[in-house]
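Only one protein chain is missing; all other protein chains are in place.
Labels for the chains are A, B and C, by order of writing; each one numbers its residues from 1.
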Amino acid sequence: MARHHFVPTSYSNVIGTLPPVLEIASGDSVVTTTLDAAGFGGDGKQHAPRGNPMTGPFFVTGAEPGDALHVTIERMTTNRETGWTYSPLAPGVLDPAILGEMQKRERYEWAIDAKAGTVKLLEPSARIKDWSFPLAPMLGCFGVAPERKQAISTATSGAHGGNMDYRLFGPGATIAFPVFEPGALFFLGDGHACQGDGEIAGTGVETSFEVEFSVKLVKQAGLRWPRCETATDLLVIAAGRPLDQPLQFATTEMLRWVGEALGVDVVEASHLLGQAVRYDIANVFNPAYCVAARLEKTELTKAMSIVGKA
Amino acid sequence: MARHHFVPTSYSNVIGTLPPVLEIASGDSVVTTTLDAAGFGGDGKQHAPRGNPMTGPFFVTGAEPGDALHVTIERMTTNRETGWTYSPLAPGVLDPAILGEMQKRERYEWAIDAKAGTVKLLEPSARIKDWSFPLAPMLGCFGVAPERKQAISTATSGAHGGNMDYRLFGPGATIAFPVFEPGALFFLGDGHACQGDGEIAGTGVETSFEVEFSVKLVKQAGLRWPRCETATDLLVIAAGRPLDQPLQFATTEMLRWVGEALGVDVVEASHLLGQAVRYDIANVFNPAYCVAARLEKTELTKAMSIVGKA
Amino acid sequence: MARHHFVPTSYSNVIGTLPPVLEIASGDSVVTTTLDAAGFGGDGKQHAPRGNPMTGPFFVTGAEPGDALHVTIERMTTNRETGWTYSPLAPGVLDPAILGEMQKRERYEWAIDAKAGTVKLLEPSARIKDWSFPLAPMLGCFGVAPERKQAISTATSGAHGGNMDYRLFGPGATIAFPVFEPGALFFLGDGHACQGDGEIAGTGVETSFEVEFSVKLVKQAGLRWPRCETATDLLVIAAGRPLDQPLQFATTEMLRWVGEALGVDVVEASHLLGQAVRYDIANVFNPAYCVAARLEKTELTKAMSIVGKA
Partner (left out) sequence: MARHHFVPTSYSNVIGTLPPVLEIASGDSVVTTTLDAAGFGGDGKQHAPRGNPMTGPFFVTGAEPGDALHVTIERMTTNRETGWTYSPLAPGVLDPAILGEMQKRERYEWAIDAKAGTVKLLEPSARIKDWSFPLAPMLGCFGVAPERKQAISTATSGAHGGNMDYRLFGPGATIAFPVFEPGALFFLGDGHACQGDGEIAGTGVETSFEVEFSVKLVKQAGLRWPRCETATDLLVIAAGRPLDQPLQFATTEMLRWVGEALGVDVVEASHLLGQAVRYDIANVFNPAYCVAARLEKTELTKAMSIVGKA
């Protein structure tokens, strides 16, 4: 149950079977830092090329293909006072018929006030000078080495995680990844100070963080997509295009999870999902869109809990 | 401000420019009943062919193309003690690769306990005998006559409303429809006792209701898709396929709404949506899928309120 | 086997159960005229509102739901010397990322030379002054009254036909429509002097025509989507969104057709389609996209022929 402090000196713009930066054990936690999506750190300097450079990978002792790596985001502390977004909205989330009238997308700077817990435009126009959004940190891109020795761009996502850009992946969330390679090889980065559903600006408020995470290994878990437990919810996230596809994948994996954890058949699991499922559109901007199928934590879904398992 | 009691004697399986069953004025309310999706009423008898038979249309005095018809769902009272669903989940929401192993979809009966506020399977197996879902009534299909003298099946939806199957369209919600024909011609039906996101079972808990609704006319509103205000949220709902398309339409219309109501430009409206938008997948079962773009009601979005307008 | 000459005096912008303009018998042919997509006829005048106004409907004696109406396009003769298109390409067929740089779509006039069999821009720039395309007439929008008393806009398409905009629907093609209403109620219009795959300009070269068509009734045919036979091919066309969906529908109906006509099972029919199917993207512009699944007419597919059947 060691607590490692890791200062990254190199970063990767792909998630794959790369040489590990640190070996850790199930139960350990790591305090480290992440760059923003453009490669800038807490010192305001660029340390890696743009496109979600990752800290890592961390090799988890004993992790084997078929296992699950449970990662708990223990803490995310912004380590600088600014972030940035693009505006107007990304072309893919708007009616194609109006795109001819949209102005060019440009970068905007934001002020992050960790004490006040707010995020505000640095130079708002008079009419929106009072606009303020709650600071709600999340990891945009993190995951494990994918199957078949692939090295996948951190622009996109898959069963291994990656650039999911889901606003519920913040402090307190435990995410279970299927392990495809020995050691799992966990990467993380691309933190957002806040973000709406869908990452429809093509960004959250992009900034750098000090992140503390802990890992647990669950042997032979048989996951097909990442699962997650938060304080209030249980969810599966999946990736693909169009949005129909990650919804199909996430629903199918949730049906498996419900069936296995609650000991029910497909008809019974369907009764539950049909009346109780919630869907979140995590991102509708990246090459692979992400959808989460989510169930509230209630007495009924109690047996689905993954926190504390190992 | 009359309160009409209307007992339907005929129903329609299309929404179009049909002879009105009653003329009402802006400000009036109507107490009436709706059949379930298969045409069965509170007496347990079938009164119309299956496929969301509609009560109506109600002609609203003075409504003209370009206006908005604001419909408030004042009350939905189940008028029988059972409902039904299908299970397992609809094929379109599952990974196509597993559909070969899925059993045939069959109908299941549910007990609705209005006093207890619960919905339960009538004959659950032992292992799920304690499962219970909160009664949360909603209108699956309602709307106004579409443009160009079309008559559109109540299986599907569009800018005129129709079979949107959105769980937030319950008591307390005010829905603003664009008016395409004189009198607007409002239809309603297809109530659900409860339903998860996406209507992924292909049904909610389908049943018949006594419904009370009121209408207000807003002249020259220029809506392109239905808008809605609930106790907590402001939202646009749109229809299309794949899910990407209604998301594009709803986002585009929400951008217009924010711009007009808050007096901001596209860049500023994008800042708001980018950090604060929520998406709900209303249905992912019908010929046209529906997605809602939603904003929480806060001080910031106060000027967007539509309730009480006329 | 009468040959009717019908001069239309009214047009419809929906396809539905409307009063017939003429009753005809199986085996009859009709010579009539069609307006262009904007409602303009051979006299250069507008006779109906824009949006594919239809000639018809023609009531076919004895046609009942479940039958097939076989329509052969015997001849299409342009009845004026100009047509029009839009340019640049429709936003939906381009990468959304470049749409911000595209100029506004505008209308362009074309010269149709029926004798030379060519279509050319009326006022080409010097560098494209020699561009010429072969005259290849086709009906963009035609079909029969849809099921359930719907009246469907001629902007879109479905199992009843409608705005399919498929370049193979020209002289010599026999199209079999499923019949949903007594008399079938056949409509036609929206002729193009030529058009590429997908109708990606949002138009073909739109113009008015004199059209001769003949009809045959096939009892109890059980079609789910329109089928067609040309001089060289057999095909099913289907409609939906995204393109994946009409491809699924057309492939499924083609699998049925192969199975029934050749007396083979699904595995055997799959061997044929897997090695020999061709897909055409008919339109990727209208609210419903259309895809054709096509097989070449060979000794192997001979038993699938529909021409001459009644």
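Quick notes
Criterion: a residue touches a chain if its C-beta (ideal position, glycine included) is under 8 Å from a C-beta of that chain, and two chains touch if they have at least 3 such contacts.
Every value quoted in this text rests on a predicted model; they were computed, and no experiment measured them.
Here the missing chain is touched by one residue of C:T32, C:T85 or C:T154, and it is C:T85. Residues 13-14, 16, 51, 148-153, 240-242, 245 are the ones on subunit A that touch the missing chain.
For subunit B, the residues in touch with the chain missing from this view are 91-92, 96-97, 99-100, 102-104, 242. Against the chain not displayed here, subunit C makes contact via residues 85, 87-89, 92-96, 98, 102-103, 106, 108, 119, 121, 125, 127-128, 130-131, 133, 194-201, 203-205, 242-244, 247-249, 251-252, 255, 262-264, 266-281, 284, 289, 300.
Everything below uses one rule, namely that only the chains that are shown with their structure count from here on.
Legend note: the chain whose CA centroid lies nearest the centroid of all displayed protein CA atoms is B. Between the Cα centres of subunit A and subunit B there is a gap of 33 Å.
Note on chain placement: the centre of subunit A and the centre of subunit C lie 47 Å apart, centres being C-alpha means.
With each centre defined as the average position of its C-alpha atoms, the distance from subunit B to subunit C rounds to 34 Å.
Of all residues in subunit B, those touching 2 or more other chains are 242, listed in ascending order.
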